[in-house]
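Complex shown without one protein chain; remaining protein chains in place.
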Amino acid sequence: MESLIHARGLVKRFEGFTAVDGIDVDVRRGEAFGFLGPNGAGKSSTMRMIGCVSPPTDGVLRILGLDPRRDGPKIRAKLGVCPQLDNLDIELSVRENLTTYARFFGIPRRVARQRADELLEFVQLTERADSKVEPLSGGMKRRLTIARALVNEPEIVLLDEPTTGLDPQARHLVWERLFRLKQQGVTLVLTTHYMDEAEQLCDRLVVMDGGRIVAEGSPRALIEQYSTREVVELRFAAESQEAYAEKLAGLGERLEVLPDRILLYVADGDKAAAEVQRRSLAPASVLVRRSSLEDVFLHLTGRTLVD
Amino acid sequence: MVTFLMPRFVPRLVSFEGMGRRSASVTERNIACLRSMYWVVMVSGFVEPVLYLFSIGVGVGALIGDLPLPGGRLVGYAEFVAPAMLASAAMTGALSETTFNFFGKMKFMRLYEGILATPVRPIEIALGELAWAMVRGVLYSAAFLGIMVAMDLTSAARALAMFPATVLIGFAFGALGMTVSTVIRSWQDFDLIVAGQFALLLFSGTFVPPTAYPAVVRWLIEVTPLYRSVDLVRALSLGPVGWTQALDVLYLLAVLVIGLTVAGRRMEKMLCK
Partner (left out) sequence: MVAGAYVLEYHLVNYRRTWRSSALSTLVLPLLTMLGFGVGVGSYVSGGVEGAPYLDWIVPGLIASTAVQTAIGEATWPVLSYFEWLKVYFAQAAAPLRVADILGGHLAFMAFRVLTAAAAFLVVAAVFGTIHSWWAPLTLVVSVLTGLAVAAPSVAYSSSISSDSYLAILMRFAVLPMSLFSGVFFPVESLPVVLRWAAYVLPLWHGVDLSRDAMLGLAPGWIGLLHVVYLLIWCVAGWAVAHRCFRRRLVV
């Protein structure tokens, strides 16, 4: 299968520290690929290398079959980039942000205007077309940035933390638009530290930690491989959860003690919860839920994603 | 002009294909954000050198009377000082766009990060911004030359010759300003730039011939870019024109090419880490 992004032993080193420490990645046409990991895992550095604005220190990187070191402009012509922090042009109106940006790609003015109107429709900003950028809400700004990333009809869209800092409603709107893009066959590459986002959007993802890839697969497969079907979350009223850990021994496949709760990894959550009651341990709260990528991450690194 | 000069000075193999078009798209962005108020500010920019001309050239000129040129010819003070005002106005215009505004766009608006995600390269951003600074500078220079001719401070033919010289001066200082912008760290450093600019204005043979200063100071003055600019424009305005002026042109071209190369390289280092 055709690999749009191909990396082998990719390394990014800054003075004194290694942000990306030899990763192998292959992104196929039409898929939504995710980099999941906490802040500082090396996701953004990887994205900047793929965006051809940061030369790799070492390793192989091919994007659309081209070498970013030599063919930066040629590759960027076919990429759409939605950065983590919106860098919209505050001196321009909403529509002008799209039309002037299109000009950077050499798109004729008439086409640019037409495409801007279509994209504003797509991200539901048509009514705000002549507004300045400043008064837009965070969600609107993010949608405009996404529209801007689509202005050159890119083959790959790079999204760095597309919904970080947005309220729940705005997040869902962004997800819904991205899902629409995916259906249209656009290749999406995104970073996130939200597991729900990764589960919603990604066909395939890699989990990064400390500049390395610690696991790879579809969200479902990763959960199956690194976690159990269900999880029981137990909170005890006492100061330390630690004391209860041994009393729960043998209840599930695995057990994680966090500062505020204990996670019990089991195949059947309800059965395990009943067993906890039977041992009369009396937790302050019991929650049975399905396993998520958060659990995968916890298992792989011993830490939670959002600290 | 710039694009054909660049190849020899750009070390790596870069393609020049589409360079002009991409630089122009950066200029276009600046034109797109012209708002009514900014227009007034921009157009009013030409008032400044004219005010200086009337105040220093005419007002102080009345106290000074005539000045002897190196050849021994006597000229009125306004005639002497007007070409220097033109050169320093070209400098000021180019520097204000490429230091203050450029720095703001790079550091605070993070405008260039967005542009760099497109096929546009750092050197092309530099070229596009420079071209924009020049559009403004050229308009001011033309207006000022018109006033000089109207006040009989130079002839129309000489004014035509001075025009391309002011464009060159603008380009050279614009490139210099951009290099400076990639070096400074914060807004506070702009005090240094203002002080430096002011020192250039005062001591570059602008208001008095450099022969008024002691020999050591004079040599220092002679190597400053503003002095070379003033020398070029003044010779074109009052004559005679000789080899020294060819040297001026070469000097300014060198400043332009080196400035642009360094600015492009440093921008790449800062923005493409």
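In this document, chain identifiers A and B correspond to the written order of the chains, with residue numbering beginning at 1 in each.
Operating definition for what follows: a contact is a pair of C-beta atoms (placed from the backbone, for glycine too) under 8 Å apart; a residue touches a chain by one contact, two chains touch by 3 or more.
Treat the numbers as computed from the prediction; the structure is a model and nothing was measured.
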item	value
Displayed partners of the chain not shown (whole complex)	B
Chain not shown: contacting residue from B:Leu202, B:Val241 or B:Ala254	B:Leu202
Among B:Ile31, B:Leu51 or B:Leu247, the residue in touch with the chain that has been omitted	B:Leu51
For chain B, residues in touch with the removed chain	37-38, 40-41, 44-45, 47-48, 51-52, 54-56, 59-60, 62-65, 67, 188-189, 191-192, 194-195, 198-199, 202-203, 207-208, 212-213
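Basically, only the chains that are shown with their structure count from here on.
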item	value
Inter-centroid spacing, chain B versus chain A (mean Cα positions, whole Å)	47
Chain B-touching residues of chain A, taken from the complex the two chains share	14, 48, 51, 53-55, 72-74, 76-77, 79, 81, 83, 85, 87-92, 96, 99-101, 103-106, 148, 152
List of chain B residues in touch with chain A within their complex	18, 21-22, 25-26, 28-29, 32-33, 109-111, 113-121, 271-273
